[in-house]
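With one protein chain held back, the other chains of the complex are shown just where they sit.
After this line comes chain A, so read on.
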């Protein structure tokens, strides 16, 4: 249309100017255009697409620049990255995102022969089919209306029947599209979850990620929810992006066929400019909403603060002051919200005007093109077919605008996807780092001291051998605290080692290093195969599953049978730990329920596995002496070497070696003479008890002496005795 009208204008202008030459050249130009119309149209479209692609590219490039700057800044900063900094890392749609997405895609679509790939193909096929069907439905709609307007009952009825017939494949396609999309999401999720599970449950990653690394705070959330959201968002995005793009393309072709490419191009330009205008005039709502959330958070915080300090406030009777503070926070929020609303009035008006009315009018104008102007390739028609053309075109226009809206909207979805992608791929990155022993954890202040830093920078050696032996191994907690600079000891079969020392000096840490949970920072650790060491923690862990599973954990029932164990043999073990009634009481070996902590069960586990070495970490604190005795003697009978951490002196007699920490970085490893030690311990306790009282008694004694002296002197001078309150007197009775 614009070209044609320009032509008319040109004509009038030229005639007034009466310039024959110009007129000739204009007509020539027009003719050239007319003959090459289709190719010009195509080239414009291709140009537009290239432009669009270029823009997308530069956008990505910009993102790249920003990232590299950030990297530089990060590189300059020394030391470990804190968690808040990681959080600050903004998620953007840039090359990092595409890179991450590519990596994840490799996991969810492993190859061309995979089910997911074929699902995708079928899904795309349905997408194309749907678009073609919609075009057909649009024409059919036009035909029916035209028949209606022309009062052609036969054609009308035929149209209606056709309409109902088309409905069947159309609804099937639609329904299948939804199904395919969800199915894809599920397939992706299964792939990704399986991959993550494999990574997560190998090399003790599930332990190290939570205890030795700070980056992932809630892995369960990441694995269950974020993975699901990523997959849903990704499969949704595919259909949400692929469909509108396809739609826009096909509908545009269809439209340009019926109204002419020039008109469509003109209208597209108008739509583009008006949307640019709209965007330019939109106030920074994102920022304002962020501000609103901040204020809402402050209000919430003020409330939480009151709950936290309820007692103090109540004692001070500070409720009215607190109420004013609360009200202030609330009204600050309300003021801001009101401001946003006011801005929304104008913006909403403008948006409505442009999208609903301006674009609607443009649609009407576009539909009017074939009526008022001759479009090459389209014949002038009667009213009925004009109606048909109009109805069809309008339906197509509606679909195009819908598709256009979806594309606009999909940007938001892409950013969302970028967010999920970042979270999931970060999880995977941390998996890799952790597996390669690259940990990032906030270190304690003392870790920076040169001598400690030296310890931390080293790496130790782990050698698999028959016995347990530590050679100059430092005990270092994951947060970099050096508990013990160098530890050497050994445990050979037949040795029973008792480990004692104050809390927090590295008793459990020793086991963690032995179990391979914590990294070795120096020296050499000789340790047997993990199968030969069995650990009974302070808190007995009971898994989900049957009663049998509790005893044979972590074996499965197949493994149990392979080892030649039967339920009867398990029953024997239970009798040793005096749990023989349990099978009867719980209703058989296959009973499944939520099992409660039971230490005897943990001991039964030990006897079932009967390893070479057993680590008992404060595990008998809750059982009676006689059961304890049975357990220890039976363990020695089974030739299990025990490594016990306990404060109970009653356990000393089962051990023949001792490793004692002094809590100051020193230790001693030597033979244990339990009986002598016990006697000494007892004497020490009584002496200590007496000595604690000694200063008190001494003080009281002095006091009494002085008092008596005073009284005596006063009695001599025959006056009353005022009581002196000087010094820290403890006047209440001690006797």
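As a working rule, a residue touches a chain if its C-beta (ideal position, glycine included) is under 8 Å from a C-beta of that chain, and two chains touch if they have at least 3 such contacts; residues count from 1.
Here is the rule we use: contacts and distances are computed from a predicted model.
A.B. asks: Consult the UniProt record of the chain that does not appear here and report its protein name from "NTF2-related export protein", "DNA-directed RNA polymerases I and III subunit RPAC1", "VPS35 endosomal protein-sorting factor-like" or "4247_t:CDS:1".
C.D. replies: Going by UniProt, the chain not displayed is called "4247_t:CDS:1".
A.B. asks: Given the contact definition stated above, which residue among A:464, A:637 or A:683 touches the chain not shown here?
C.D. replies: A:683
A.B. asks: Looking at the full complex, which residue from A:29, A:132, A:167 or A:276 touches the chain that isn't shown here?
C.D. replies: Per the contact definition at the top, the residue touching the missing chain is A:167.
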